[in-house]
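Of the protein chains in this complex, all but one are displayed in their positions.
Lettered A and B in written order, each chain numbered from 1.
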Amino acid sequence: MNSISRLAALISLASLFPLSAMAADAKGTVEVVHWWTSGGEKAAVDVLRAQVEKDGFTWKDGAVAGGGGATAMTVLKSRAVAGNPPGVAQIKGPDIQEWASTGLLDTDVLKTVSKEEKWDSLLDKKVSDTVKYDGDYVAVPVNIHRVNWLWINPEVFKKAGIEKAPTTLEEFYAAGDKLKAAGFIPLAHGGQPWQDSTVFEAVVLSVMGADGYKKALVDLDNAALTGPEMVKSLTELKKVATYMDADGKGQDWNLEAAKVINGKAGMQIMGDWAKSEWTAAKKVAGKDYECVAFPGTDKAFTYNIDSLAVFKQKDAGTAAGQQDIAKVVLGENFQKVFSINKGSIPVRNDMLADMGKYGFDSCAQTAAKDFLADAKTGGLQPSMAHNMATTLAVQGAFFDVVTNFINDPKADPADAAKKLGAAIKSAK
Amino acid sequence: MSSVAVFSKASPFDALQRWLPKLVLAPSMFIVLVGFYGYILWTFVLSFTNSTFLPTYKFVGLAQYARLFDNDRWWVASKNLAVFGGMFIGISMVVGVLLAVFLDQRIRREGFIRTIYLYPMALSMIVTGTAWKWLLNPGMGLDKLLRDWGWEGFRLDWLIDPDRVVYCLVIAAVWQASGFIMAMFLAGLRGVDQSIIRAAQIDGASMPKIYWKVVLPSLRPVFFSAVMILAHIAIKSFDLVAAMTAGGPGYSSDLPAMFMYSFTFSRGQMGMGSASAILMLGAILAILVPYLYSELRAKRND
């Protein structure tokens, strides 16, 4: 055998390697692209997968983590351009509308299942609106996160001589001063853009109220974005920032959460997924740690809803699988297991009204109660930092301005408000 | 080729022989034209459209470029690339050359030492970034280590300092690539004619002087290859930034590759992302082509 034929043999051998295995199955295959990959999340997804497989469908897992779904978005776009989008993909908030407007999402496949399962009465209108396009369901909501939480280590508070959890910004500052004086890090905070904006929106909600929050961060009203209330919010934000962990810039939130858990820091502002860290450290809600609404936002609830959208498929057999997934996702069992694992609350109103029955802890129970109450008063608002309120372009503009403002020691609130208005205008 | 022509009477076999080189190269040429230049052209076209979420073909002229020039973050990213690229290439070269020259002094256990210097190149930038993020973490990494070891006043917080974070990227990137540069120069040094060095020694020149004046100048092609490889790594540095700082604090450690990716894919501003890609390519063209040209031409004149 000479070298050329040897090379040729190598090439032909190479092409013999199995291509992606085509599974022959009874009921059809559904590929699911999602970014739930960490321990608890993965366990929760496995529950869904097991049920769907039990129902006779083949689940093709397309887990893609990174940047809160940013990497998954790249994959989805490439797949869309290639003409073979997955059957189901984790897409959330206004992105659902953008995807639907391209005509790639399936507006029919969920029609019967949503009627049979009475989604309209099961879900709050804010939730169902998020996953509908032109009145048709194009996605199924999975769970609800509350973002405006303040996590407290009560033992550290006791050591610093703080009586109770702060309920106003003034009390928050007072608590921060006491923590500082006692040698603790007052506020654990990882200064990544999304974390900075999580604090920003909490402060805006506290200062401007739910209405002001909606005007500025949801409706993107220029007057609200650049007005005196926003300047005040930014001034307060700067003050909140003085209590932040100096070592936290650019760090993962987990590392910062660990500082609160280990008693090095007193508080952290983070969504309810932070609970997973406390649970992993074997701490109990209400005893080892406290969760309270961010000071001044107890009558409001910023939400972050995960959802799974359905894409139009060439293979008609996939529709049954998509419907099955939708049905399982809204089933009681999955709703319970998933939310307990993720720290969130279910999307079903009937479950939210009776949380104790399903074994949710005190934090989740408070969240559910507040969700139902705030849904009636208008205190229920989409989170900007977790792309529930705006397009990604606008969100990016917020991130850039807010992060720069927090990191720049000479930043001026009035100036930043102006910049905010300009940046949002250009990104819209 | 003329020598072949003299002997051939244009038999079918000879005609085939004459066409074979072109035939062999043809698929690659086709691939390069489509997969490199066709796609660049496509990006170029997109940069004149108002594409946001997915590509659309509504043309808006130079509006995306105007927005890009207005974008503070783009300028930060460009400046960072200049600082990062310059320092990364420079330091990697110095470290690589130095280690190579030292290793070339008949060192015991050279193979072992060489492998240690070289192994970072085997790791992906994501692993490198993750590891160095750990090491440079203020309060947990080297910062704490040296204080635990008794250096009380030690403070290493570059990773969270917007003005210095780019140096952290340089440190990690140099760690990864300098061993490879070392290997290239070591290989070059092994190819240098020993008699030249001996002759210079007899003339009474000191070793450092011999290296500086005689040996290193003879390695000019190695410098060329090394610069090409380092520049290629610097410009494409995306994984490293993504894993180490994700562009932060704020966007102080953003690089153009990162900027382009996040605007094209994560932020739904594909038109502007394409414009930034085109500017990047333009800059590479402006800097590299003269260098490439002069190097390739110089060689042909040898």
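Definition applied: a residue touches a chain if its C-beta (ideal position, glycine included) is under 8 Å from a C-beta of that chain, and two chains touch if they have at least 3 such contacts.
By definition in this document, contacts and distances are computed from a predicted model.
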item	value
Chain left out of the displayed complex - its UniProt protein name, from "Ferric reductase like transmembrane component", "Carbohydrate ABC transporter permease", "Cytochrome b/b6 domain-containing protein" or "Bifunctional protein PyrR"	"Carbohydrate ABC transporter permease"
Sole residue of B:93, B:200 or B:277 that reaches the chain not shown, by the stated touch rule	B:277
Residue among A:252, A:298 or A:412 that touches the chain left out of view	A:252
Residues of chain B (touch criterion as defined above) contacting the omitted chain	1, 3-4, 7, 13, 17, 20-22, 24-25, 27-29, 31-32, 34-40, 42-43, 55, 98-99, 102-103, 105-107, 111, 113-128, 130-132, 134-135, 140-142, 144-145, 148, 175, 179, 183-184, 186-188, 190-191, 207, 220-222, 224-226, 228, 231-232, 235-236, 238-239, 257, 260-261, 264-265, 274, 277, 280-281, 284-285, 288-289, 292, 295-296, 299
Contacts of chain A with the absent chain, listed as residue ranges	2-4, 7, 10-11, 14-15, 17-21, 31, 35-41, 60-68, 71, 74-75, 77-79, 81-84, 86, 194, 252-255, 258, 262, 271, 273, 276-277, 280, 342
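We take it that only the chains that are shown with their structure count from here on.
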item	value
Euclidean distance of C-alpha centroids - chain A vs chain B, Å	36
Of all residues in chain B, those that touch chain A in their complex	52-55, 67, 70, 72-73, 137-140, 157, 159-162, 165, 242, 245-252, 261-263, 265-269
In the complex with chain B, residue positions of chain A that touch it	67, 70, 73-74, 77, 80-81, 98-99, 102, 191-193, 246-251, 255, 391-393, 395-396, 400, 403-404, 406-408, 426-427
